[in-house]
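A single protein chain has been removed from this complex, and every other one stays in its place.
Take a look at subunit A:
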Amino acid sequence: MELGRLEYLQALVTEFQVTDSTGNKRRCSLPLSVSSVSSHTGPFSLAEAKEQVLANLANFAYDPSNYEYLRQLQVLDLFLDMLTEDNESLVEFAMGGLCNLCLDKTNKEYILEANGVEPIINCLSSSNEETVVSAVTTLMFLTTPRSRAQTTALPVVECMLRFSLSANTRLSNLASIFLQDYCSPPQVEEARNLSRHTAVGIPLPKD
């Protein structure tokens, strides 16, 4: 992995976070910085620049050799923060990034310590297919004996039950695996009984 590129990203991440945290519409060079090295033609909006950066980071997160560096850049926090954004693309990319790097022990513990499970569970109700799919997988990967109670809580299991009936193969496959491998039969049974009596719950994503 070219270090130059990662250093460049570091600069962007810094810029990203500063812009984000102040919330001020002050002059931000992030769009300019990104456009100067991107193949994207035409002007960059701040939102687009952010999306580009996040997408890049999420893709870097696929490769374990980058994990140390990403941790140093506090990208894990960035991903978790982005989960509550209004911008659907930012949520999608952040969720994808988390999905990519959460199998690593250190990353896993970090996410769990930072109470990351909750926003991820909320992503299950997103209308964006990729977001939901990434969230399901991430919950699986984050399930440990300690975190189990949270990641396989009743509402989650209920939700997975409904997903397993979805026409979307990817989603139903993942949900089935979740139910079969990560939940105990009593858990599934309890959720099944509950969903028979209630109509409300986490909605299925739009296809």
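By our rule, a contact is a pair of C-beta atoms (placed from the backbone, for glycine too) under 8 Å apart; a residue touches a chain by one contact, two chains touch by 3 or more; residues count from 1.
Criterion: contacts and distances are computed from a predicted model.
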Chain excluded from display, named as in UniProt, from "Protein YIPF", "TMEM9 protein", "Calcineurin B homologous protein 3" or "RNA-binding protein 48": "RNA-binding protein 48"
Residue of A:73, A:120 or A:174 touching the missing chain in the full complex: A:174
Option from A:48, A:104 or A:158 whose C-beta touches the chain left out: A:104
Absent chain, residues of subunit A that touch it: 1, 55, 58-59, 62-67, 92-93, 96-97, 99-100, 103-106, 108, 130, 133-134, 137, 140-141, 143-145, 148, 168-170, 173-174, 176-177, 180-182
